[in-house]
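Only one protein chain is missing; all other protein chains are in place.
Letters A, B and C mark the chains in the order given here, with residues in each chain numbered from 1 onward.
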Amino acid sequence: MTSFESDYNNGAHPDILHRLIESNSLSSSSYGNDQWSESARNKIRAATGCPNATIFFLTGGTQANATVIDGMIDSYEGVVAVETAHINVHESGAIEAFGHKVLTLPSHSGKMDAGELRSYLRAYHADPTWEHMVYPGMTYLTFPTELGTIYKASEIEEMYSICQSYNIPLFIDGARLGYGLMSKECDFTLPWLAQHCDAFYIGGTKVGALCGEAVVFPRGNAPRHFFSIVKRHGALLAKSRLAGIQFEALFTDDLYFRIAQQAISKAMELRALFAEAGIPIKESPTNQQFVILTNKQMEKLRTQILFETWAPVDNTQTLCRFVTSWATTDEDMAQLSIALKNLQK
Amino acid sequence: MTSFESDYNNGAHPDILHRLIESNSLSSSSYGNDQWSESARNKIRAATGCPNATIFFLTGGTQANATVIDGMIDSYEGVVAVETAHINVHESGAIEAFGHKVLTLPSHSGKMDAGELRSYLRAYHADPTWEHMVYPGMTYLTFPTELGTIYKASEIEEMYSICQSYNIPLFIDGARLGYGLMSKECDFTLPWLAQHCDAFYIGGTKVGALCGEAVVFPRGNAPRHFFSIVKRHGALLAKSRLAGIQFEALFTDDLYFRIAQQAISKAMELRALFAEAGIPIKESPTNQQFVILTNKQMEKLRTQILFETWAPVDNTQTLCRFVTSWATTDEDMAQLSIALKNLQK
Amino acid sequence: MTSFESDYNNGAHPDILHRLIESNSLSSSSYGNDQWSESARNKIRAATGCPNATIFFLTGGTQANATVIDGMIDSYEGVVAVETAHINVHESGAIEAFGHKVLTLPSHSGKMDAGELRSYLRAYHADPTWEHMVYPGMTYLTFPTELGTIYKASEIEEMYSICQSYNIPLFIDGARLGYGLMSKECDFTLPWLAQHCDAFYIGGTKVGALCGEAVVFPRGNAPRHFFSIVKRHGALLAKSRLAGIQFEALFTDDLYFRIAQQAISKAMELRALFAEAGIPIKESPTNQQFVILTNKQMEKLRTQILFETWAPVDNTQTLCRFVTSWATTDEDMAQLSIALKNLQK
Partner (left out) sequence: MTSFESDYNNGAHPDILHRLIESNSLSSSSYGNDQWSESARNKIRAATGCPNATIFFLTGGTQANATVIDGMIDSYEGVVAVETAHINVHESGAIEAFGHKVLTLPSHSGKMDAGELRSYLRAYHADPTWEHMVYPGMTYLTFPTELGTIYKASEIEEMYSICQSYNIPLFIDGARLGYGLMSKECDFTLPWLAQHCDAFYIGGTKVGALCGEAVVFPRGNAPRHFFSIVKRHGALLAKSRLAGIQFEALFTDDLYFRIAQQAISKAMELRALFAEAGIPIKESPTNQQFVILTNKQMEKLRTQILFETWAPVDNTQTLCRFVTSWATTDEDMAQLSIALKNLQK
């Protein structure tokens, strides 16, 4: 059945698969020292404009979040995030597993408000009795957010400046980074982003790879002994070539950005189809689209198209998620179009 | 250069690569629910003779150890292992990261002694003041061990019986399980093993896969909510197909065992070459071979062959490790033969 | 200066001090096995109507919360609490330190709503994809709450029944338990409470002791090896007599309840004084009283009386806390009365 369930229910992008095939018979070092990982790191250094970046390849998003957060902050420190943040909701407690509290601020369509961040940090530091509360040791943003929305450069700039004034790192979860950067509404580039945070990761799993997230410390600012930290988190690949080869492919000839671009085009087509069908759709310039279906529509549509239910809106309506990827075809769009027309009958 | 460094410095076995290629264009569910994972689980159930086994695919050995141990024992409990155990030495503290102490017994060529295990558990339970010590909540064995040695069926049987009498699980780390089972000295089968422990994993990374370890709870005895536990450990693959496809291939037409068999043949050839060269070699019936080289020999050999130094024996000699795999060729053996002859000149 | 800062800024109640003095020259066993601890446990068994209760004496509230929660739930499980709960706000992350997420529900004057608890648990169990979220493994209530309010028997009954239907324990933080039980609005007794939860503690530190909280598992249902768990939390007193003697005194001749009663009488006098002065005071039948002062009033009052500021209400008003204890004297009340009169000048 035509599926808009997720951007991780397909195989590898053909260019990545090709690279896996052609490299397969070569032998290599392991644990990050293989030739492809080295080449991929160099290509990412170039793409981010960070010649001194330290880069590690991990296998998944939750793993990357837990490892980076735990690696960058002291054991007693917490991480500030919005209530809807992936680390707060959908990681089965992977952050707390390493002893860190997720300190929540309100979510505004998935986004953190800079003013609220400033007030929170100011209040913490103003009152010595707040030492009974968890120290806010890092700020965590997702770009794009779990709801498909994105930050403006000015917003990130302001939050980064707040973090710097309190001497805490800003970490950006880029599980779907490509889709954010290639969004028409995005007013900054990857090199700009790398200059406005202390760590981020470039998501591969959801952007064409079989697995893999590239964690970037843009100014060579990886935590001391981060290799050991990665191993301690069970996140070190023996055959690191698996991640290295894939990222080497993703950062050759802009493949990473082309994959994201293609998915966004399809997402914009999808928005048009829902608009045509008169179905309310949330603001989102990226590859995740959230629409409000009546439960009746939802049940009917489900018989023809795969998608995820997100959350009930009320007793009769449900927020549903439709996601595009490099694997979304014109045929998929046509099927959706037909299915939406059928709804109106 | 010809390499005997490890069994993870090559790509995927061609049959596995082939399966990745042919499945690539199909879409699938995620997080373990894809069709290949389901098929692989069924094939493993058949191969282990455990129709009710619960099976999870993780990406690496340290991750599998940390997740299974943490999942099966209470937070205050420790795990009994020999001093040379992988979890005690080479996992950067991944077990302690989740709060568990590794309780050590002496290592006998990498193996635990059943009598010492019994004495330890008996002493703990005999004296109530031992509640100030960490409760031994599990026994951990590696098969084969970190030194390439293997247990007899009678030894495992005895240790499993001891564990059962204290009502604690026996967990077997099978990162190189295939090599143990296919060793000429092994006197049991995979189904027998599955009946003599409470959990084990079938290592894929070191037996032909790009990544992947199949954790098996042979009697459907996975810890409650093990899915959440896996996720909490950052060990859940979104594109679970990556592991599923590989294990589906490994357990088709006995590929897993054929890979192990081939590596062992080469290891036996390697033993013969070292014996011929008059170089002392430790007892090991599996694919890891440990030889004692004078430091002069070591330096010379190193210029022609890649291998790992393991530990100094004394000021003039070093224990070195040579590992074979499915990728070890006759040509590799010939190169080693020449290099060893050169040593004697 | 007259102080209403807290119920822990004084020494021991004289009867407790007396017991410490008279027992000082006797020798005893340690780690919980001393004669006074045994006697205190028996007296608490009688007072709670739980002849089979297992009882442990710890030194402080945060410690008791962290030890009980960590001891009763699995490592991957979280604990449900209201947003204002002590464990969520004021314990510097002691719960997360042991890997557990605090899962929050809205606070209604410090209280949890049974309907909201039911909805939350129902939603978790209804949707298998919620396994990506932290499993709610326990419900935590404070009695009285951090805002001085108390639950009705019917409310606790309903929440306990909900917990039982999901097979998770209900744990009640009784750091100020006596004040709740002796409140005029309380419609149940200590034995009743012990029958309507799975664990609770009887706070001593804030009810006349120098330190000490009595953790009660009413039906002998302490977690396996709880002694080791206590030790692992750094919560085991070598000279356990320190806690034992104090609780032995507190549960002789109803001292615990008399202390609480006296503080509540003073709290009610205090309410009357604020009412007279026309200052808004929040509903609270216990020994913590929350009043809304204009910032001008606050500054003036502060020169004569010690009290805690709790939270800003708006730019011109602040919520302030006044606490009574066994050590609050008629003279203290007279001073407060004068100070309040001075405010109006």
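Following the convention adopted for this analysis, contacts are C-beta pairs under 8 Å (C-beta built on N, C-alpha and C of every residue); 3 or more make two chains touch, one makes a residue touch a chain.
Values in this document were obtained by computation on a predicted structure and should not be read as measured data.
Of the chains displayed, those contacted by the omitted chain across the entire assembly are A, B, C. Check B:Trp36, B:Phe56 or B:Tyr76 against the missing chain and you find that the one touching it is B:Tyr76. Residue-wise, the contact with the chain that is not shown comes from C:Lys231, picked out of C:His100, C:His132, C:His196 or C:Lys231. Annotation: of C:Asn10, C:Thr252, C:Thr294 or C:Thr309, C:Asn10 touches the absent chain (contact as defined above). Per the touch definition above, the residue from A:Ile168, A:Ile229 or A:Leu343 contacting the chain not shown is A:Ile229. When the full complex is taken into account, the listed residue touching the unshown chain is C:Leu26, out of C:Leu26, C:Ala123 or C:Ala334.
What subunit B contributes to its contact with the hidden chain is residues 75-76, 78, 89-93, 96-102, 131-134. Seen across the whole complex, the unshown chain contacts subunit A at 70-71, 74-76, 98-99, 131-132, 134-135, 224-225, 227-229, 231-232. Counting over the whole complex, subunit C has residues 3, 5-6, 8-12, 14, 17, 20-21, 23-30, 59-64, 66-67, 91-94, 97-98, 205-206, 210-211, 228-229, 231-239, 241-242, 327 touching the chain that is not drawn.
Operating definition for what follows: only the chains that are shown with their structure count from here on.
The distance from the centre of subunit B to the centre of subunit C, each centre being the mean of the chain's C-alpha atoms, comes to 50 Å. Subunit C has its Cα centroid 42 Å from the Cα centroid of subunit A. Work out the mean CA point of subunit A and of subunit B, and you get 33 Å between them.
Residues of subunit C in contact with at least two other chains: 75-76, 98-99, 131-132, 134-135.
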